[in-house]
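Following this message is one structure expressed as structure tokens.
Here the complex is missing one protein chain, while the rest keep their positions.
In order of appearance the chains are A and B, and numbering begins at 1 in each one.
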Amino acid sequence: MSGAELSPWIALPAAALLIAGGLLSLVGALGLLRFNHFFARIHAPTMGNTLGAGCVLIASMLTSSAVAGRPVIHELLITVFLLLTSPVTTMLLMRAAVFRSESGRDQPGDTP
Amino acid sequence: MSRRPLLEGLLLAMWLIVNESLALHHWLLGTAFALGIAALVRALRPQIAHPRRLGVALRLSWHVLCDVVRSNLAVGRIILGTLRQQPKIGFLQIPLEMRDPHGLAMLAVIITATPGTVWAGHDPADNVLTLHVLDLQDEAAWLQTIKQRYERPLMEIFE
């Protein structure tokens, strides 16, 4: 770490949020690996994309505000953008998977 | 645009946040960009949303935040328990009453952003939503949640 000593009122919540965000993303990616069907796998990364990213971005807002000595809220842009876009990607993928399994182009899953 | 310039306001706010400044020239430049971009975008999407009732929208956002946290924990538990058994996945048909396209879009984003449920399609002819659920234990509970918790307030906001 560089810069001035942060007050514990900033550092402790930020650390807790970072640990929570990291664990959520890791568990989500683990689900991507462990589920045996595509329709189950598509649910797993949503964890990291919503709450995991949200925790990390709030922590980033806290620490960069404390470092700069004024409220820094531009991480809010990434949060809003991610909240709007990651469901769109998921829905498009879901539609594509439904379409491909209906047209018999491939059998999604039942393979580990 | 509508009577309230929502899109222009959002674009201006975005401009000010990106530049991290409230100086006069940023206000002027941001306003010019917001008006220009909103005028260009209006040709792409002529249909205009008329959201009302800020209080209902705020309560809905709070409910969605709570549900996202709760279902994150639920899905995490399912993932960590997959060594014992795989989850029971399945599709669910839910008849809707809402017809407004903006309300349906918001419903799609809310459902998909909540872990454990993904919007899998919508039939505009008979207004039936197809939902994919990771942990299909209680179909009636899902139906109740979607209809009461999300669709009702969205209808109040958009219709």
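One rule holds in what follows: a contact is a pair of C-beta atoms (placed from the backbone, for glycine too) under 8 Å apart; a residue touches a chain by one contact, two chains touch by 3 or more.
One rule holds for everything that comes next: contacts and distances are computed from a predicted model.
Trainee: I notice the complex is incomplete. Of the names "Phosphate transport system permease protein PstA", "CaiB/BaiF CoA-transferase family protein", "Nitrite reductase/ring-hydroxylating ferredoxin subunit" or "K+/H+ antiporter subunit F", which is the UniProt protein name for the chain that's not shown?
Mentor: Of the names offered in "Phosphate transport system permease protein PstA", "CaiB/BaiF CoA-transferase family protein", "Nitrite reductase/ring-hydroxylating ferredoxin subunit" or "K+/H+ antiporter subunit F", the one UniProt assigns to the missing chain is "K+/H+ antiporter subunit F".
Trainee: Who does the absent chain touch among those shown?
Mentor: Even though it is not drawn, that chain still touches A.
Trainee: Considering the entire assembly, which residues of chain A contact the chain that has been omitted?
Mentor: Against the missing chain, chain A presents residues 1-3, 5-8, 11-12, 14-16, 18-19, 21-23, 25-26, 28-30, 32-33, 38, 41-42, 45, 48-49, 52-53, 56-57, 59-60, 63-64, 67-68, 72, 74-75, 77-78, 81-82, 85-86, 88-89, 92-93, 95-97, 99-100, 106, 108-109, 111.
We adopt the following convention: only the chains that are shown with their structure count from here on.
Trainee: For chain A versus chain B, what separation do you get between their C-alpha means, in angstrom?
Mentor: So the centroids are 17 Å from each other.
Trainee: Tell me, which parts of chain B touch chain A in their complex?
Mentor: 14, 17-18, 20, 68-69, 72, 75-76, 78-80, 82-83, 86-87, 89, 108-109, 112-121, 132, 134
Trainee: Using the touch rule from the top, collect the residues of chain A that touch chain B in their complex.
Mentor: Within the complex, chain A contacts chain B at residues 24, 27-28, 30-31, 34-37, 39-40, 42-44, 46-47, 50-51, 72-74, 76-77, 83-84, 86-88, 90-91, 94-95, 98.
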